[in-house]
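Report on one structure; see the data block that follows.
A single protein chain has been omitted from the complex, and every remaining protein chain is retained in its original position.
Showing chain A:
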Amino acid sequence: MEDDAPVIYGLEFQARALTAQTAETDAIRFLVGTQSLKFDNQIHIIDFDDENNIINKNVLLHQAGEIWHIGASPADKAVLTTCYNKTSDSRLVSCAAVWRMPSDWETGSHESPDDSAHNPQTLELLCRLDDSAHGNAACVLWEPMGDGKRVISLADNNALLWDLQESSTQATVSSTATLEGKGQLKFTAGKWSPHHNCSQLATANDTAIRGWDLRTMSQIYCIENAHGQLVRDLDFNPNRQYYLASCGDDCKVKFWDVRNVQEPIKTLEEHSHWVWSVRYNHSHDQLVLTASSDSRLILSNMVSISSEPFGHLVDDEELSEGEDNHQEDNKEPLKDSVVSTYEEHEDSVYAAEWSSADPWLFASLSYDGRLVINRVPRALKYRILL
């Protein structure tokens, strides 16, 4: 069974920001934000045609500055947030804003695909999530599975919970949490937990991971020295409410049960440099994607700590007769293992995302602007499904 070859798309600029269009569940669509200090930055809307293995791109201008983080609204396909740097008076400021894509971006690009590079449409600014008192924004998090009305922005040592009103054109800070401590503390990453009625947030600063209760904006747990060095990214297991994955500069990926923060339940040490991103598959939480500055992307199969540790339980009758082979394969349970290492990138890979439409498809973005779309190997896919 041949796996499809990866599809590669090259951006003109260097890029770090990647997200799936969360609200889109039919088309496979990713958003990429570029980083350029000299030119107008862009948001590339990458559509992937699964049947024909073709990529369609659309470009929207993001003139405010270079994009460090991008987030798509879970409710409205057209709405997204970015964190960007802008220079003013030879000073660098990190800002965050909510944007709306122009309604006709899709049609426009189809009519004249050649023009899009030269005459791209511009994003419509809905509102700024600016509060200069709270420092530079590191990332903006949408409420998972919410109605697109609440976002959290992490700025320096503050976590700000915003309420978006009037079709997201107005944003007000509803509550804040501040990380106190000696030295200059700074949030590096965060994740809004989809569990517990979306009332929890996990943040990373330096080597620690902290959990917050959004109702009281107070800390609920803290994993000190979660990693030997800086924690780069976090992700919640979509199916197991207490399970959390983290990655960092010690080249490790760790899996935590936040009820016991003393020891990770599992540690992966497959990368040979810092791990910048860790992502659980939205449907099959044994599949974990990690991106690293060793230019590699690794797909791991963490069966033992997934929500289906014994594989998919299927009655024999449900299996069709033509698939006896797979049935036999199923007999031996899958073990925790690296499924595949993807080496299509030449530069550090800073972001990797699963598609929101196809659970077997994911995109990764390296600094040199190369976006690679890959699929879970079919053999594994069928083993998980059958």
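The definition used in the following text is that a residue touches a chain if its C-beta (ideal position, glycine included) is under 8 Å from a C-beta of that chain, and two chains touch if they have at least 3 such contacts; residues count from 1.
We take it that contacts and distances are computed from a predicted model.
One chain of the complex is hidden; its UniProt record names it "Vacuolar protein sorting-associated protein 51 homolog", one of "Ribosome biogenesis regulatory protein", "YIPF5 protein", "Vacuolar protein sorting-associated protein 51 homolog" or "NAD(P)H-quinone oxidoreductase subunit 6, chloroplastic". Summary of contacts with the chain left out: across A:Ala5, A:Ile54, A:Leu92 or A:Leu385, the touching residue is A:Leu92. When the omitted chain is restored, the residue from A:Asp156, A:Asp250, A:Asp285 or A:Asp358 that touches it is A:Asp250. Residue in contact with the omitted chain (choice from A:Gln14, A:Gln121, A:Ser175 or A:Gln241): A:Gln14.
Screening A:His196, A:Arg215, A:His273 or A:Arg378 against the full complex identifies A:His273 as the residue touching the chain left out. One chain of the complex is left out; on chain A, the residues touching it are 10, 12-14, 36-39, 85, 87, 90-92, 207, 225, 227-229, 250-251, 272-274, 293-295, 343, 346-348, 367-369.
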